[in-house]
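One chain of protein is taken out of this complex; the other chains stay put.
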């Protein structure tokens, strides 16, 4: 088994070295931009983009690298937001523990979802995750601690590690940026690890991966839990940024939104979801002051993406770049 | 007077009957989904939106053309079916060679557009639609008051459901259809125009949703949001029933309607999640669903 995984990763490593260099370079430039951005753009807006970008990256780990379309990721995102908001506001936990709690709860939820859903593939998987997340929605609506449609409001941001006062917009921003970078790096590592290669093998041809001796269900489950935890981390961070947790984030429309972000940016590309999240969030905030009906515009983008633009923005760019190394 | 778990039998019978009525809606909608899935391998996310369009067509006919309920019962499904055929021809048909997930994503986008457009045009409070004169009033059954219209809904949808089942499982046309599902190339070679058949199947499937919409119009408010929540329950129904069989969709739809009815008596708070709980349990025991074939 280890021999097999080694040979795949070695085989993959050769031609991809040049592109890895390029990706590193792009990442460095993007990071610089992100560090400078709050001096030009509105920090709350940027933080929102980063939260959704992390959420979309976590989602992309499943769809892009394991070929599993989850239509229930809002349950982890929104559920975790409630957890952070509750432990920070009601129990007075420090923000770092609030985020940790969010991640742990999302991981647990992901384990439950995963155990039920990974038994089926493709469309069934999508529908099962959708139905399960709808269950979480009704729980969130009815459990007393979520305060129904009022949501949990006025969540204090607190001081991170007892050192950094998060009520300062810039401190909060750099914290969110750090969380995003850490999450993104984890996804990067995962994708480029032997584990990630096995996931890709499962995506391309599951029976073949099984015949090679991989217990594919276990790999998929781990990927699912990882994706859920990162989505939870994103949700918890969002709760701290906006100082609230509300029902919006657990609705199935939110699950659809993250699918759109990933699709628009480019499934299976590392930066695609980040670009997609940025675009969708910008669009939503822009459309808020116009008279265009938001769902119609979002729906049209969806349809156009699926029909003519399936690789997404980053995917199209990568496809058009001159091939290197061959 | 005896009682079951503290609930008088009258109430219980009443609730079971109401559950059956809801179940017949589930059956009609999940049947359409099952037919489409069987033939196209597409999960039609726009099913709920097309159900809503069906109800709106009935309302538009009444308001602007003076066509009443009985006319709408024929016209609205045809309109929705034609809309479906157009959508299939122009968009869905481009995706058959790809992963089936793209079909799901496309129809999700279509659902957003349809719902958003109706919401923009007609607002969200919805529009009233009267019960047709011939079906007003109701019967006192002793244990409950049964509005005539509800009785009609059960009869109409069960007739359509079993008619469809018969047409697909027991007629020559149905045999072609099933054959084309198994092996489209071979059936094409036999001189049957498979692409047209696929379009017609999609049209028929969504026409069933349109019909359900017309049946629902006098009971529920004709509102752009009427399909949004229903569709997810119907998805769960379809997952529980398994995608393999038409009969499975019908029986599961009715069964879950009854189960939901019972939940509303014994533990009403859970009536919206009971379907999902059942789904989780069924999947743990039988991943292919109750009537499904293991792939």
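In order of appearance the chains are A and B, and numbering begins at 1 in each one.
One rule holds for everything that comes next: contacts are C-beta pairs under 8 Å (C-beta built on N, C-alpha and C of every residue); 3 or more make two chains touch, one makes a residue touch a chain.
Simple rule for what comes next: contacts and distances are computed from a predicted model.
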Which of "Copper resistance protein B", "Transketolase", "ABC transporter substrate-binding protein" or "Mono/diheme cytochrome c family protein" matches, in UniProt, the chain that is not displayed: "ABC transporter substrate-binding protein"
Selected residue (touches chain absent from view) among A:247, A:267 or A:318: A:247
Per the touch definition above, residue among B:71, B:132 or B:147 touching the missing chain: B:147
Absent-chain contact - pick from B:251, B:265 or B:279: B:265
Sole residue of B:116, B:203, B:255 or B:289 that reaches the chain not shown, by the stated touch rule: B:116
Missing-partner contacts on chain A, residue numbers: 42, 44-45, 48, 138, 141-142, 144, 147-151, 153-154, 238, 242-244, 246-249, 284-285, 287-289, 291, 293-295
Interface residues of chain B (partner: the chain not displayed): 11, 14-15, 18-19, 21-22, 116, 119-120, 123-128, 130-131, 138, 144-145, 147, 149-150, 218-221, 223, 225-226, 229-230, 261, 264-265, 268-269, 271-273
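We take it that only the chains that are shown with their structure count from here on.
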In the complex, chain A residues that touch chain B: 69, 116-117, 119-124, 126-128, 130-132, 134-135, 138-139, 142, 252, 256, 259, 263, 293-303, 305-307, 310
Residue numbers on chain B that touch chain A, as the complex places them: 41, 43, 91, 94-95, 98-102, 104-106, 108-117, 119-120, 232, 235-236, 238-239, 243, 269, 272-273, 275-277, 279-280, 283-284, 287-288, 295
